[in-house]
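Taking it in order: structure first as structure tokens, then the write-up.
Removed: one protein chain of the complex. Kept in place: all other protein chains.
Let's turn to chain A:
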Amino acid sequence: MGVVAVITAAGLGLAACGQSSGGGGGGGGDAIELTITQNAIAGGKNAAGANFIANWVIPKFEAAQKAKGKNVKVKFVPSGVDDEQYKTKLSLDLKSGKGADVIDIDGIWAGEFAEAGYLKPLADLVGTDADGWDGWSQIPEAVQGLATFNGKKYALPVGTDGRVLYFNKTLFQKAGLPADWQPKSWQEILDAGTKLKSSGVPVPIQINAGTAMGEATSMQGVLPLLAGAGGEVQKDGKWAGATQPLKDALGLYQKIYGGGLGDPKLQQEAKGRDKSFQQFAAGKIGILMEGDYFWRGVVNPATGVAKMADRDQVVGYAMIPAMEPGKGIRGQDFVSMSGGALRTVNPNSKHPKEAFELATFTLSPEGLKEETKDGNVRITPRTDVNKEILAGEPLLTYISEKVLPLTAYRPPVAVYPQVSVALQEATAAVVGGTAPDQAAADYQKKLEGIVGGPGNIAS
């Protein structure tokens, strides 16, 4: 009856395993207790972020509050699990009226969390402080959009990112390909893959597919390809069904995985993405489509999970081309997708104002500079510090200057995550041998159930 228990516990809110809201512990006199959580853990996932919170944010924030005459104690609640599991845990925490005071979420969860009542507009929680934060003036409109749902701000953006094609220059050299490779069409990617294969590279091209990869398949796979074929998952309120761009995108998957240029099994394994990271670092993958996280969190020589000591010499990067020049969304030659994390205040917090203060403290110019030092560079939400932080980081400067201007964002609506899963299933089907047209038709059928019937779908 374990299954029954799981469901019931979810319904009853008994399974919530989160921390109690700040200030609920008692025993601290007049101390205000705050908790902050991220999917980050020392020595594991996003270790740099975890260390930043534990070693800089907490002591500095507590000291700053003490200087103001407030006794504030902050506790970090680490986590180091798959994003889907982290989301489930947060949902159960929030559903049962618990959870940390300051919470990091993926930008794309904001809509469904807000609709569920798990998050409240910041203005409702902390009043005028929400709009009065001086950081807003430094955050570009598109990035603010990540934190906005139905016209209201629900969180603070933690940053944004972009997607490129990474390639191994050593393998390219062996295959007779240039070190400054920049494909201008999908065919040029396939051609490079064929040359890599002839030169003995085990996995010439790796583009995420399947459900095991979760949202990574959407962000580093089907959505950039869809954009490259001129399609958008949702446009003018209508969802794209079995459209030609989707068939084209799935057709590229078929050419790669049906044509021996990719490893279908890597897409099916539960830890396939991690394995693809290891294989790229080991020089077994020629071309890999990934976000900037790959550069700074995976093959980072200092803190990566698959460190490449010679990253800067060996790893090349190129913009993702449209199917053919000018065929991408908005008539673009190159495309990308962007996302970003959010930091928000738990509506169940007993000290929302202090929690908001803590969240803004982490995103202060000093905080962001501290977090991104020692090679842990990322594109922050603030333009006033990005230039300084990104200086000396060619890939992130490249993304910031060349990729972000042409990027696209996922629709910030609650139903998107379900649509994303259906897209992942379509790619899984093609990698498993289903014809692209059939997979697209199956996707449309599933989509109708998700978005409320064929009336909401553009074919």
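Please note the rule applied: a residue touches a chain if its C-beta (ideal position, glycine included) is under 8 Å from a C-beta of that chain, and two chains touch if they have at least 3 such contacts; residues count from 1.
Quick note on the criterion: contacts and distances are computed from a predicted model.
Colleague: If you look up the hidden chain in UniProt, what protein name do you find among "Multiple sugar transport system permease protein", "Chemotaxis protein CheA", "Thiamin ABC transporter membrane protein" or "PadR family transcriptional regulator"?
Modeller: For the chain missing from the view, the UniProt record says "Multiple sugar transport system permease protein".
Colleague: Which one, A:211, A:254 or A:397, makes contact with the chain that was left out?
Modeller: Candidates A:211, A:254 or A:397; residue touching the omitted chain: A:211.
Colleague: Who touches the missing chain here, A:62, A:112 or A:161?
Modeller: A:112
Colleague: Would you indicate which residue among A:91, A:234, A:300 or A:380 is in contact with the undisplayed chain?
Modeller: Within the whole complex, the residue contacting the unshown chain is A:91.
Colleague: Give me the chain A residues in contact with the hidden chain, please.
Modeller: Residues 1-8, 10-12, 84, 88, 91-92, 95, 109, 112-113, 115-118, 210-212, 265, 268-270, 275, 414-415, 417-418, 421, 428-429, 432 of chain A touch the chain absent from view.
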